[in-house]
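All protein chains of the complex are present and in place, except for one that has been dropped.
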Amino acid sequence: MTVRVAVAGASGYAGGELLRLLASHPGVEIGAVTAHRSVGRPLESVQPQLPELAGRILLDTCADTLRGHDVVFLALPHGQSAALAAELDPGTLVVDCGADFRLRSPAAWERFYGSAHAGYWPYGLPELPGVRDELKGTTRIAVPGCYPTAVTLALFPAYAAGLVEPEAVIVAATGTSGAGRSPKPEFLGAEVMGSMRPYGVGGGHRHTPELVQNLSRVAGERVTVSFTPTLAPMPRGILATCSARLRPGAPETEDEVRAAYTDAYADEPFVQLLPSGRWPATAAVLGSNTAQVQIAVDPDARRLICVSAVDNLTKGTAGGAVQSMNIALGLPEWLGLPTNGVAP
Amino acid sequence: MTVRVAVAGASGYAGGELLRLLASHPGVEIGAVTAHRSVGRPLESVQPQLPELAGRILLDTCADTLRGHDVVFLALPHGQSAALAAELDPGTLVVDCGADFRLRSPAAWERFYGSAHAGYWPYGLPELPGVRDELKGTTRIAVPGCYPTAVTLALFPAYAAGLVEPEAVIVAATGTSGAGRSPKPEFLGAEVMGSMRPYGVGGGHRHTPELVQNLSRVAGERVTVSFTPTLAPMPRGILATCSARLRPGAPETEDEVRAAYTDAYADEPFVQLLPSGRWPATAAVLGSNTAQVQIAVDPDARRLICVSAVDNLTKGTAGGAVQSMNIALGLPEWLGLPTNGVAP
Amino acid sequence: MTVRVAVAGASGYAGGELLRLLASHPGVEIGAVTAHRSVGRPLESVQPQLPELAGRILLDTCADTLRGHDVVFLALPHGQSAALAAELDPGTLVVDCGADFRLRSPAAWERFYGSAHAGYWPYGLPELPGVRDELKGTTRIAVPGCYPTAVTLALFPAYAAGLVEPEAVIVAATGTSGAGRSPKPEFLGAEVMGSMRPYGVGGGHRHTPELVQNLSRVAGERVTVSFTPTLAPMPRGILATCSARLRPGAPETEDEVRAAYTDAYADEPFVQLLPSGRWPATAAVLGSNTAQVQIAVDPDARRLICVSAVDNLTKGTAGGAVQSMNIALGLPEWLGLPTNGVAP
Partner (left out) sequence: MTVRVAVAGASGYAGGELLRLLASHPGVEIGAVTAHRSVGRPLESVQPQLPELAGRILLDTCADTLRGHDVVFLALPHGQSAALAAELDPGTLVVDCGADFRLRSPAAWERFYGSAHAGYWPYGLPELPGVRDELKGTTRIAVPGCYPTAVTLALFPAYAAGLVEPEAVIVAATGTSGAGRSPKPEFLGAEVMGSMRPYGVGGGHRHTPELVQNLSRVAGERVTVSFTPTLAPMPRGILATCSARLRPGAPETEDEVRAAYTDAYADEPFVQLLPSGRWPATAAVLGSNTAQVQIAVDPDARRLICVSAVDNLTKGTAGGAVQSMNIALGLPEWLGLPTNGVAP
């Protein structure tokens, strides 16, 4: 059985990565590829890395072109998914890589996005406790943000095990593909190469409420999050460095803490808890759906430091989307997804 | 049917890329992985990007560990292959990623390598006319150098069609993985980032005689080659910019020249002759076995300019090796080899 | 005595580099800094690397704001300099970093720029024989293109000494600041990092006629040029790899050829002919007005290979402009110009 999939937003970075993964997915046939400004152009003119799909023409992003597929991936700016999804057959699996359906709280949505809340769809982070069951058989999936994927995988086992206090401090570095493909001077190569800089400092980044939602869900209490994203001189990858104070009375040796992580990730095909002493690196997960995770205890600061590395476009977006699609459709979760990275 | 393969030199960059490709090759089972200084260490400590192979231990590189496999890949410094191959069963397919068996001419070998010529094995560049037949059923393959792969694919159709004079001028840029993994100060990140520099200028690079051999073979006359390699601030990729004077009387419009390339590459699964106006980029072939090729005619200088881009570790080494293995074993040539790249 | 200078186009990369150099030039006081779209904004918002000039406001680029200065630097898109210069006092030294007045030949201008020829001004490459005298006391200077600076310094001594044939083949790599600051998708960091690609292949780059003009001037005959520019993943720098066939009967040992270069550059403060065996690197000239030059003879191909490295924004644009200003004003040629680079 082969499912027929469409990709809306196929001219962007997330769309290109979806197509790369779907083109080698044995259970999938690629149907419509759509865009906005590039409508009518050959796909290869905007995704030159995909010769297998050479000859495809970018269609208009609308319900007419997206209908008639078993699965529709939306890789669009936020605010466009709800209307499109409403026009599609309810039985079509719609996988939204945008933000529209990630937050449960209308108040949080309105505060951070300044518009009306569209709703909440099953959240495509299968490793989060309870989520896999929500995804099975669903026809609507909200793919997590790239930072929330990296940060949640680094931190949630500590919260699930009650090891740390509900105040997380997170500094994450992202490759510049995270800023998307629309040209702005501050993302020119000449500006970003050789440079590290923060942005959205002070709690303003839109992934903050998603982090709060995920960590609070497993902690069973409200977790506050101090989140500072930084832009790193690389095309892809997220390195998330997270920490929180150890709870008084909680186990505080690395071995005890590691046990919580070993339990959480024992059967996860896409989370690699590294052996003690080895640390995640974004280069090691380039192009793969693997998240590398490692932890350390700082006895002086009495903090647990949790670090993860993901490819922001693969596990952080398109790979996570395909993984969730596999679950929703009843396919093997790992089907068509690389776990080995392209390094060096 | 699954063939059992060993990789000697598994701790280096070529070895790592071989393992990445072989791990997802449906006709292959990975047996011994061997090294020198890293013997006894887990593979994951030197190839952290390959979680699928976590748990493997690096064995010693010697005939004892390599025997009993259907295929043995050698990714070793030059000078070591002949002795090892001699100790293996003659029926074992030995694929040498080193230089030892690339040159037909003992004189050329001795001049550029300063040691005795080991011999000549069928040359693993299937796109070169006549080569595919030499590879079928062979038990010995010499994988081309990374530069010769890129340059030969850019230039040979022009020589095969008699379009250009037998004096080629080539300037090529390589990513720094081409320098290998043994640490030298001039390849430190702080030295190479932000820097372009040439090396081996004036005809001294050891890939020069291989270029002469390949181009002369198709030209039917001796082609001289001016080859200048340069080091570029990127981990992977080769961009080869090649040119030669148009022969007097030869066709000189781009369309006429293009016809020679269209003919040469019509049925090649791994060479992508780009549509007019689009140019190769190393980013577009990252991690893929595709070579992008494009040409232009300069009417003022009366030269044909031919440009190619390959991933030096994939099509330029490990991918080319697997492609040739497929042919030798009678498998589909494309089996297990990605043609889509990881971009951006 | 202090001269008062204005910089038009101060929000771009060339403008920023002019201001960096002028701010530490002991004979200069910076007056108006002007722009187009950024008029009214503080300079520091577009040139955050220049805290010494914090507080300056970008004025409108027009004769009114530029008048009343001893020197006016124009760092504008081509086509705008002639009209502005005409409105300035004839005694004002106008230094045009754009292309408008670089070409002597109206036909060449019209062919490559598609507009009417504005004229020819003394050419700001003091190292080129005869040019220094043209610059002394002039009130108009056309700053060379960045590629022509690098290429001409690499090749002209060979042509001046009659060593090589009048067909030069040039492949040059540039950092992405050469593409300027206006945002285009193909120059986004995510596109350029990890990637080498050519552009303007086949003789179409607008610096080609300038190369022909410079080399023909010293050769005393028409030199044809095959020029292929490539984009390299670095912010700054040009590496030019140039070659030409040795003339029959010309000296052909490296020592003999080197003598021509030693003569040409014996007293040049900004050209560093490297000792035999060391090669130029763009990192070594970052932020400096130095051009590194080296040569090699390829006895098999009978070609001379000449390589140079410059910082495209310093010696390649702003530094060359200041150097020529110094000459025009009768100041020491080296005043205010760094020769040491910022490395690693």
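Order as written gives the chain letters A, B and C; numbering starts at 1 within each chain.
Everything below uses one rule, namely that a contact is a pair of C-beta atoms (placed from the backbone, for glycine too) under 8 Å apart; a residue touches a chain by one contact, two chains touch by 3 or more.
All figures in this text were calculated on a predicted structure; none of them were measured in a lab.
Among the chains on display, the ones the left-out chain touches in the entire complex are A, B, C. Among C:Ser24, C:Ser115 or C:Ser182, the one in contact with the hidden chain is C:Ser24. Per the touch definition above, the residue from A:Leu128, A:Val164, A:Ala219 or A:Ala232 contacting the chain not shown is A:Ala232.
Within the set B:Gly15, B:Pro233 or B:Gly336, the residue that contacts the chain not displayed is B:Pro233.
Here the missing chain is touched by one residue of C:Tyr13, C:Phe227 or C:Tyr261, and it is C:Tyr13. Residues of chain A in contact with the chain left out of this view: 167, 169, 171, 173, 175, 188, 190-191, 193-199, 201-203, 208, 224-226, 228, 230, 232-237, 239, 241, 243, 245, 254, 279-284, 286, 294, 296-303, 305, 307, 309, 344.
As for the chain not pictured, it touches chain B at residues 13, 175-177, 179, 181-185, 187-194, 233-236. Within chain C, the residues in touch with the undisplayed chain are 13, 16, 20, 23-24, 44-45, 47-54, 177, 193-194, 235-236, 272, 274-275, 278, 281, 283-288, 290, 292, 338-344.
Note that in this section only the chains that are shown with their structure count from here on.
If each chain is drawn as a node and touching chains are joined, the picture has every node linked to every other. Taking the mean of each chain's C-alpha atoms, the chain whose centre lies closest to the overall C-alpha mean is B. Of all the chains, the one whose CA centre sits at the greatest distance from that of chain C is A.
Over half of the residue numbers at the chain A-chain B interface are used by both copies of the sequence. Once the centre of each chain is set as its mean CA position, chain A and chain C turn out to be 45 Å apart. With centres taken as mean Cα positions, chain B sits 35 Å from chain A.
The set of chain A residues that touch two or more partner chains comprises 13, 177, 193-194, 235-236.
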